[in-house]
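With one protein chain held back, the other chains of the complex are shown just where they sit.
For clarity, chains are labelled A, B and C in written order, and residue numbers in each chain start from 1.
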Amino acid sequence: MDSSLILRGVRRCSTKRFLAWLAPWAVMAGIGVFAIGLCLVKGLNQTNMDNRFAFGLWIFLDLAVIALGAGAFFTGFLLYILRRDELRAVINSAVVLGFICYSGAVLVLAVDVGQPLRAWFTFWHPNVHSMLTEVTFCITVYLTVLAIEYLPIVLKNRQLRKVPSFLVFEGELHKLMPVLAAVGTFLSFFHQGSLGGLYGVLQGRPFAFRDGFAIWPTTFFLFILSAIATGPAFVLLTTSIVSKISGARLVRHGVYELLAKISGWLLIIYVGLKSVDTIVWLNQTAPRSGINPSQFYAWQPFGTWVLIVEIVLLGLVPALIFMSPARRRSLPWLLTGSVLACLGVALNRLVMTIQTLAVPTLKFEPFMTYWPSWQEVATFLFVIAYGVILYSLSFRYLRLFPQEREMQKY
Amino acid sequence: MESAETTRARFAMVIDLDRCNGCGACATACAVENNVPPARPSANERTGLTWQRVYRASNGRQFPENRSVYFPVSCQQCEHPPCVSVCPQNAVDVSPETGVVSQIPVRCLGCRYCMTACPYHARYFNWFDPKWPDGMETTLNPDVSVRMRGVVEKCNFCHSRWQAAKAKAAAAGKRDLDPADYVPACVEACPEKAIVFGNLDDPRSGVAKSAKSANAFRLLEKLGTEPKVFYRSDRAWVRRLADADVAVQEKEATRG
Amino acid sequence: MKFNVTRRDVLRFAGGAAIGTALSPMPWNLTDDLAIWTQNWSWIPKPPKGERATRTTVCALCPAGCPVEARCIGGLPVALRAANDGAALCPLGMTGHHLPHHPNRLTGAVGITRGERRPAAVTTDMVVRETARAIRSARAGAGSVVVLDTRPGRSGSWAWRRLLAGIDSAVVAAAPGLEGASLASLDTMLDARSQSFGLDLRNARTILSFGAPVAEGWGQLDLAAARESVRLVQVEPMRSRTAESADRWLPARPGTEAAVALAIANVLLAEGLVDTTALSGTDEFDSYLSVIAGFSPDRAAAIAGLAPDEIFATARELASSGPSIVVAGEQPGGGPLGRPAETAIFGLNLLLGNVDREGGIVGRTPLPAPGDDAPLTPLARLDEIPDHSVALVIIDASAGDGVYPWSLVARKLSPKGSLVVALSPFLSGSAARANFAVPTPPYLETIHELPTSFAEPVASIALSAPLLPTRSGAVDPVAFMRSIARAAGLDLAGEWATTESLIRERVARIHRAGSGTVTSPADGSATLVAELSTSDELWDALLAGGRWSAAPSNTMPPRTMRITGGLGTALGELPTRATATPRPTGTLTLVPRATRDTSASAAVSPVLTKLYQESGLRGSTGTAVLNPRTAASLGFAAGRNVRLLTAAGAMRVALMLDEGVMPGVVEIVVAPERSALGEKTAPGARTVLDLLTPGNEQTWSAVDAQLLEG
Partner (left out) sequence: MLPGIYEFSWDQGHIIFLGIFYSVVIVVATTVVIALFRALRRSSSARDSELARWHADFEDLAPKDRRCRHELSGEVASRTCENFFSCRECMQHQAFVALAEAAPRPPADAEVPPMVAGFALPADRLYHRGHTWVRPEEDGTLTVGLDDLGMHLMGKPDRLELPEPGTRLVTNGTAWRATKNGVTVRVMSPIEGEVLAVGGESDDWTLKLRPEGEKADTRHLLCVAEARPWMLREVERLHVALATEDVGAALADGGVPVDDLASAIPPQQFDEVCGMVFLEP
């Protein structure tokens, strides 16, 4: 039925099957839209956030998807700036993933703020000393850049390309892509860092506060590093998952290996620096704020196991997997490593968001726990469903993996 | 009318914890003065709006040696406020005239970053639309506007009272406020006279003297926020509660 | 001429228009306007505008009657503060101007059916008819008629007695849960009839209080001001505000107060610290001695869980640093301690010679009644009325309310048919449990009378002047009485038709007597009544916030003192909870806990959610507080919802842990119920108080309870 929209030479399931695949996600997205509507109409009392947990599941989601979406800019950077041509095989997919992650994050942010109609105030009355201003500016512009990068991929759809001026425009944009990639890289580096800086500058929250260089706390750099380390792993993971689900070989194994190798090296550097940072923080920064660091881990479920899992199991282990050429040749190992690395960056963002707020500062304030309301979870799931649907549509109708056709035949 | 520029001041308060008995008059007076709406049925102590919140703490000992202390905690009006620099749109500011950390609710977009930055949990978010029972809006203080849902608010040392005092001084042609004209609602309402309020820069003021007294202290002093709300107590265990460091064995204590 | 529009032209036009618009101020003004609009949603309440003025009145929300200065905008109060310098209002008083707008204010008479979500609107005439019918059938022998008065001593209280004087079976009783109720026991001991005495707390040097919230303003004592001159010893199982500010706190187990009091008497007598010549020789005193012999300090200390030294020290302190006074108080929410315990406690005053002396129990001339010596219905105590004997209960909660288990009233009702009618401004508290509720004007909408409070050493009266017009629908209590009188064929003589005219009668009589002074709230200046030429002048002075006080008369008429209150040796049979028959394991003692200002009014300002709901300061009603050790022994963790089980039933409660709670005790927070805070709930919903069944001792300050899972 929709075959005229599908690229020639690739295998896609029947329309019926595709709709059946989309249906549950659409239901999930529908529930999410309802929950978002509730939050916008009735206000944030629909969530379980409160004055102590002023940030909750949604900020965690924002931080996590933006970290994972780093695959887009970093792949672009490697391809267009460092000229790693092998990555052309995944660049389109990475751009779509990046667009999904960033647009999802911006959408959730718009629900998360108390007065979404005033979101543009940041551009009107900017406080340039705030990390959040930097994040807002960079994310908005980078989302625009991603949309511009996404556009040529859309324009090359089989039907759209029949419009002559679309293709002309696509061709012209394509020529300028390195400029956009460079801008995207610049923006991404900054806001990934600013998201880390967001917490690192919290002088009043010893759990998050870090010393730094110039105006940037160490979390600024660690967030950049962890994002670019896991970005390729996420691209690897999604590509192999899509490959599994669609039953098509999408890229050569060498591409996987390259992504893993990049991820591995960056991860090991990250784990090293993170460990140094943790030691300095526990022994210098936190005690200076009058905190005995053992207090950070005195409240279940946030025991020291969280720290160990984050750094060793979800940091060091995937790094070692990725760095071993023998392991890299095996797809199951690559998948294990990618899952661990992605979980690691998610756990890091979760800890920075939730544990920072959960650890009491005033001695007479109790430790509090937070559990999201269904509206928050539904909104969270909406972003997932939105991502799956948009990716599925893109995968079906656009050329995300240039190598796919030749991998299939001949 | 152009009013004469008042001299700069650093307003502060000293709360005597040995006098405070936790009656809650300050919190109530604050809500009435500043048009803080009553709670919706589903609001709780975590989603409520209490610019002046009274915490109960104890010496942690067993009955009958257990003793209480009540900490009235409002915005601590820090000299180095962690909340100001984080606001993405300049909705938080420090007034050079009063040293008070002001919150501009009409510019706030409700991102709540300042709340995560504040170690005193003194900032509150309007989770609900402000709503008074029918007719009760006629009892609102005309000098303070009502904040809308979705913005952050907090204590501003009864800013409207400062403005009224300033206008009064200007009308009398004076540069300085009469200290008796500017007293926040909580200070006025305290039946135990536990709160002393005044200009820290004025060495003759009661607040300047009390703040320097031996048993005066501030909350979480090591964070370097330099609050302008001081506390005092002759009891050593009360003063120890001001530090951030919680002994781990105490963690299961207190309220759930 | 042909006009050709090409695509290029259209594009050019659109582009030019876009650039031109962007350079004009229009879009930027529009965005700014949008911002301004978001700042002023139409549903955000706007504070009132209007002329500013200051007016004075007296707070009528509790018997204390604090002078109030109201800041008004356009004549309507927007802020209340204490009118006298240096004083301050309590949270309840500070928010009193919200009460006329309370969501659960009654706008018309209602009929309440148990279990119905909403009350049914009825006419006041119908309520009058029903009441008259009940009165007629009571006269025909169907049962007795009881008026429960929530603020005894008012002119209105007198009018009820006047109205029902023609009915043999009628009595007027003070509503349960009021402060000063325990003084009824002292009344019996002093044979004083209707309490012609007061407590001179201000001149005492040592106060021994059994549970009275002295530090919260109980007995009109400003403890903070009197701190230098008064020494306070508090006997109380809870670490209350008073216990914490006391010089000595004896944390006796709940229900063991009598044992402590008797042991103190034991020490006083054994050590010869008191002069007993005035008491000795009577049967009462002999019984007393034999009772006391059984309460050695060691035994009582074991019963109460105290160190014997504390009892010795307290006894010596009482004897040595006089004048002393011993008071049995009502824990707010917990009610009186019960007659035997009160008798044992007040007996110490008799022993110490505290009666009829400055700084002790002093004589007090009563406030003049509004009318002449017409026949009046007798006063009674609710517990003296036999169970299942009452056909009609009229609750006059027009001036306030008490906090008590409804079962106290319900058990009196005749099973053959009964009617409960309440007069109240709010559908909350007692009124929510009646069959019919009639709306009366709340505080600030009508004149309220603040007669002598129970502890005052001299008679006094203040008037709360209205600052707001009475809302239509409100029924004046005295007018309501007149309607009942007409409908039931009762004789209610007198010219007065409304509460105001009745109070005017009383003021006129005070003026006619010509004694006493009026104190102005603003400057504390006093004017002799004798200097006022007309009663209108006195009226105006009172309406301006003044308080009339009688001239001091500290002498009491001669009396027989009954140190066992007529109980004889039965006083010693008082069950001492700790030593009663062994209780099943896991049984805890349930103690209600409240603050003084929560128990005075049927409704409080919704803004008090700041204290009860939006902060952990007072806890919301129904929160159970346990010592962590007790909780651990039962296997409960904080924040859990558990079932609280007493003889009266079970209820789910939230658990809170606090080391300050006595082990083995579960304190239950009695805060204003949700309807009192303004939430729309089904009237008369069960509250924690319903778990507390008073036993024969008429106290619900300690009840056996169990905590169960789920």
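Points worth noting:
Operating definition for what follows: a residue touches a chain if its C-beta (ideal position, glycine included) is under 8 Å from a C-beta of that chain, and two chains touch if they have at least 3 such contacts.
Just so it is clear, the structure is predicted and the values come from calculations on it, not from any experiment.
Shown chains touched by the undisplayed chain in the intact complex: A.
Which of A:186, A:265, A:333 or A:374 touches the hidden chain is settled by the complete complex: it is A:186. Among B:90, B:103 or B:225, only B:90 touches the chain left out of the display. Only one residue in the set A:102, A:137, A:221 or A:234 touches the chain that does not appear here, and it is A:137.
One chain is missing from the display, and on chain A it is touched by residues 3, 7-9, 123-126, 128-129, 133-134, 137, 141, 144-145, 148, 156, 161, 164-165, 167-173, 175-176, 179-180, 183, 186-187, 399, 402, 405-406, 409-410.
Convention: only the chains that are shown with their structure count from here on.
With B-C and A-C as the two chain pairs, more C-beta contacts join B-C.
The most central chain, judged by the distance from its Cα centroid to the centroid of all protein Cα atoms shown, is B.
Centre to centre, using the average C-alpha position, chain A and chain B are separated by 39 Å.
One inter-chain figure worth recording: chain B and chain C are separated by 31 Å, centre to centre, where each centre is the mean of the chain's CA atoms. Taking the mean of the C-alpha atoms as each chain's centre, chain A and chain C sit 60 Å apart. Shown for chain B are the residues that touch two or more other chains, namely 43-44, 47-48, 55-56, 129, 148, 254-256. Multi-chain contact residues of chain C, defined as those touching 2 or more other chains: 35, 38. Looking at the complex, you find that chain B touches chain A at residues 40, 42-44, 46-48, 55-57, 71, 73, 80, 82, 85-91, 107-113, 115-121, 123-129, 148-152, 219-225, 241-246, 248, 251, 254-256.
Those residues of chain B lying in contact with chain C across their complex are 19, 21-25, 27-29, 31-33, 35-39, 41, 43-45, 47-50, 53-56, 58, 60-64, 66-68, 70, 106, 129-148, 188-193, 252-256.
By the touch criterion stated above, chain C contacts chain B in their complex at residues 35, 38-39, 41, 43-50, 73, 76-79, 81, 86-91, 94-95, 97-98, 100-103, 215-216, 224, 239, 241, 244-245, 249, 251, 595, 605-611, 613-618, 627-629, 637-640, 655-663, 674, 677-679.
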